[in-house]
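Of the protein chains in this complex, one is absent; all others appear in place.
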Amino acid sequence: MKKRLIFILSLVIVFSLLLASCTPAANVEEPVGEEPAVEEPAEEEPAAAGVDLDAADIAASLPRDETLYIAGLQWSALVGWNPYASTNNNAMGVSAGSSARVPIWETPYMYNMINGEEIPLLADGDYTWNDAMTEITFTIKEAAMWSDGTPVTADDVAYTWATNVKYETTAGVGYGEYIETVEALDPQTVVVKAKLDADGNAVNPLLVKAYISSEYVVQKAWTEALEERAGFDAAALKEDPAEDFVASGPYTKFYNDDQKVVFVRDDNYWGQDDSMWGSLPVPKYLAHTIYADNNAGFLALKAGEVDVSQQFNANVQDLWLVDGLPISTWMDDAPYGLTASLPTAYYNLKSFGLDNVAVRKAIAMAVDYDTIIANAMTNQSPTFAQVPRSVMNPTAGEQALYDQAAVADLQWVGSDIEGANALLDEAGIVDSDGDGWRDIDGQKLSYNAVCPNGWSDWQAAMEIVAAAGEEIGIEITTLYPEWGVYQTVFVDGEQTEYDIFMVWSDGAGPTQPWGRVRQIMSSEFAGTQGNWNGNWGGYVNPRIDEIIAEIPATADQARLIELYTEATEIYLTDIPSFSLMYRPDQFYTVNETVWTNYPAADDGRNIPPMNLLDGYSIAGLYGLELVP
Amino acid sequence: MKHTLGQIFRSPKFLVGFVIFMAILLLVIIYPLFVTDNPLGIIGQGTFFEPGIYVNVYDSLRSPQYILNLDNAAINRIASRLGDQERQDMKEWLIEYGVPEDEIDIDDTESLMELWVNNYDSTIVVPGMTAAKRKYYVRLDASLEGILATEGFHISVRNEETGDLDEVGYVNQKDYVNVNQVANVRILPLGTDNFGRDMLTELVAAIGVSLKIGLVAGLIATMIGLSLGLLAGYIGGWLDDIIMFITNLFTVIPSFVLLILISYSIGQEQRGAITIAAVIGLTSWVWTTRAVRAQVISLRNRDHVNLSKLSGHSVLHIIVADILPYIASYVFMALILQISSGILAEAGLSILGLGPKTTEVPTLGLMMNWAMIYSAHIMGKWWAYFPVIVAIALVSFSLNLMNTGLDQVFNPALRD
Partner (left out) sequence: MLQAKRGMAVFSNCQSIGGAALKGYLKYFGGKLIWFLITLIFAFLLNFILPRLMPGDPVAIITQRVVQGMTSQTGIQKVYEEYATLFGTNRPMHEQFFLYVRNLFQGNLGTSFSQYPRPVADILKSSLGWTLALQLPAILVGWMIGNTLGALAAYVKKGFDKVLLPASIFLSNLPAFGMAVILLVIFGVQLKWFPTSGGYGFDMIPKFSWDFIKSVILHYQLPFWSIVTIAIGGQAIGMRSMSIYELNADYVKFARFLGIKDRKIIGYVFRNAMLPQITGLALSIGTMVGGALVAETIFSYPGLGSTILTAVMGQDYPMISAATLLITLMVLVTTFLIEILYGVIDPRIKAAQTD
């Protein structure tokens, strides 16, 4: 009897659930144009004219001597090809930014992070500012063509910008406050007009300049077709996977699924014209196997299945020193790569005692940076003795922008326990109650050192910071919350949970090092909510704000050096945060089993080590040779 | 009782397992008494130092030096920098350069070196040679410097005032030091891990922690399993239905996934070693409940139980006095198995990155986790992960062996 009751009850519940599912769907948006990511190479129509896809000729496996294998960019299945979308998960093909990836979509200029130059790609020659520094003008190369044969015109550039603004794409929203319009003076000439402030000056000329080497140019005709297909709806437009894209780059899509992504070269690529590269890129296929994790990619690199690896490979030098494999990095010795960013430990200036500069400096001085670099980064970073600390990254371009001699005595090297102790003693911060820890007004100095769980090199660094604290009588304990939790706390400008916490910094780009100075110290970010921009400790300094406002409008090199030197001086005196190591934007390890003549530090070509796809580093694809 | 104990200790399997387990336990207890270093202390600046004896170079220069005339000292010295492979490579380069092959004798070190020094030029680009190979030759050339020298080294100290180097000593090629007389020598039998910590000390501490976690998890799981199984089995009826239902629910939801979810949810801050043990215990009591219940069901209709019932004893008294002793051996065996699986579960969790806080306590799973993150198994740094695997296997092997031995004692049919 009881059992029957239960039986009926459960049936009722199940039926009611079934009934509930029959009601019309509520306002939950279903993504439009949901298509599976898998394609059949044999049956696919050529995406655009000019790409010869006689897939029948192509064996089930890619010819090894025509394929360049890249690893470390794509970690899960590719989603789309849409340059307006925010999440395509198409690491090789759609990744705009300071060094935009240009195998498929192209930008007017390519950024070279080694020397900060901007090299024309779609553009013809250098760009020019007008005298008031409110407009940039550049021309489009005559030879530049879309893959469907039509020429790239200034109209395309203008329409791309208009679309970005109208549909509030990442680029549109990001640059919308700094760029007023992009206009086509004539079919070959583009004028980018900056937004003006009350005085008639450009709000931020640096960011206006950044736009033309960071964002793609999209064909007007194709964009219009996309708009129609999406019904002029912003969400639909941005979610469209854009399988039928028309781009201007040397490669186009060939095949992708859960396990790999393959691009094939477009032999009609306009860039083989003498006004640009003069030849086609050497590898016919660009392939990226989707590895589950770092170790899988590392094993594949060792086995020769990967040619270019963008992964942090611990102790990578053992591969050629001990195993004798034909693997190299950018440089033969430590730091092995070209570092560009400064992972930084921020002080929460609201925490008790951290508002005192002596405490901040003492902790920063005491940390053993050499061990951090040797153990956490396995020496893939220059030490602070080799590149003294500042707000600049170690590249020649940025280091030239400040006067190192002027701030030399502010640049501490680390592991200075004595100095730190002396500093604290002088400031009157001693252990007054005999519990072994220093205190201020009777309250013990105790902090947590935080970074996300699983970020191994950062965790190792935090350990060493905590150990330093112990040496100087300040209690520091480590804390590793999950990434999902960490990034809800540190972006809250009013949080009091984390005292010392690690965040990345900006790497190399056309707006650097100004962007980094702003990120670290600009008061516009202090105390805000949902803050992904910077200054997470809440530091406020009006003088720095003035410097930040002045730099973008300054063209005089000498004045720039003065400003940057002053910014560095303020940074090293107030110490709102301190950098723990240097880190490359992209790691770069190459395997010479099949290909050779990769860009390297000493080869004189000045091609940046950015996996042969980012910005000017794509030049590397044109110089590859096969190993005989 | 005494008789049973005697039988247990005479069982060969139990004995072997017991001995292994005791040995490990003793190691964990005694080792820290002799080696008092902090197991989590970072002593190495650099990752994965190989196992060996580390002699302080500075102190060895200051130690008494002895002259030994050994025959093959010079040969060893040269061979350590110029092996067969290197000679072959040098010959190849020279041939590429244009030196006739018959002039090159790779066994004659002096003539080979002479040819090399005269002809090698790092700026020459050999067509078809990879950049890696070219860099290899540059390194080889640098390492061969002074290989045929017979002079020793001069030791100098920089003069504070003049900035010059003042010679304070001279080291001959025949000078040896006695390792016992050097002030600072550190034996690292298992090298260091990626953090630069002494592996052996860390391993011993980690075994201790893992054993503790296993014990707590096993106890919790067995306690829950025992109580629920007893209640369900003896009282029966609706209580049995409910308990069985909950048990089935837990069976159906994959326990490992549950473990991962809970572990993730409680967050890193709360994830101490004991908390993890509790979580593991709370998710693995299922089969103990089932087994105990089955045993109790078969027991509850026995004569002595009926007798107690007739005598009017309370339910609790019957359970404790009449049923519990009969399943005690079974429960004990279950406890051992739970400890073993608790240790494995913690290791599994830690390997996925969801174990206890890295820097408070070392556990076996965490050590494996870090070793894999820093690619130790790919780079051949066996000392960072292999001893950990052996330790886990030994601990759980010994526990299970003891369990099998007990099984044989309590179920004579299984004896061989």
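Just so it is clear, A and B label the chains in written order, and each chain counts residues from 1 on its own.
The rule we apply is simple: contacts are C-beta pairs under 8 Å (C-beta built on N, C-alpha and C of every residue); 3 or more make two chains touch, one makes a residue touch a chain.
Note that the coordinates shown come from a computational prediction; the quantities given were computed from them, not determined experimentally.
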Task: Residue touching the undisplayed chain, where the options are A:Ile212, A:Ala242 or A:Val262 - done: A:Val262
Open item on the list: Looking at the full complex, which residue from A:Leu299, A:Met331, A:Ala549 or A:Ala601 touches the chain that isn't shown here?
Closed with: A:Leu299
Task: Selected residue (touches chain absent from view) among A:Thr137, A:Thr150, A:Thr170 or A:Thr477 - done: A:Thr170
TODO: Could you list which residues of subunit B touch the chain missing from the display?
DONE: 13, 245, 248-249, 251-258, 260-261, 264-265, 267, 340, 344, 347-348, 351-353, 368, 372, 377-378, 380, 382, 385, 389, 392-393, 396-397, 400-401, 404, 407, 411, 413-414, 416
TODO: For the chain that got dropped from the picture, name the residues of subunit A it touches.
DONE: 3, 6-7, 10-11, 13-14, 17-18, 20-21, 23, 25-26, 28-29, 31, 34, 36-37, 41, 60-62, 64, 67, 69, 76-77, 79, 86-87, 89, 97-98, 168, 170, 173-174, 176-177, 214, 235, 239, 255, 257-260, 262, 287, 289, 291-293, 295-296, 299-300, 302-303, 305-306, 454, 482-485, 487-488, 491, 528, 530-533
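Note that only the chains that are shown with their structure count from here on.
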Task: Residue ranges of subunit B touching subunit A (in the complex, touch as defined) - done: 42, 44-48, 128, 130-133, 135-136, 138-139, 194-196, 264, 267-269, 353, 357-359, 370, 372-375, 377-380
Task: subunit A - residues contacting subunit B, complex - done: 294-295, 298-299, 302, 313-315, 318-322, 324-328, 332, 370-371, 374-375, 378-379, 453-454, 456, 459-460, 463-464, 466-467, 478-482, 485, 592, 596-598, 600, 627-628
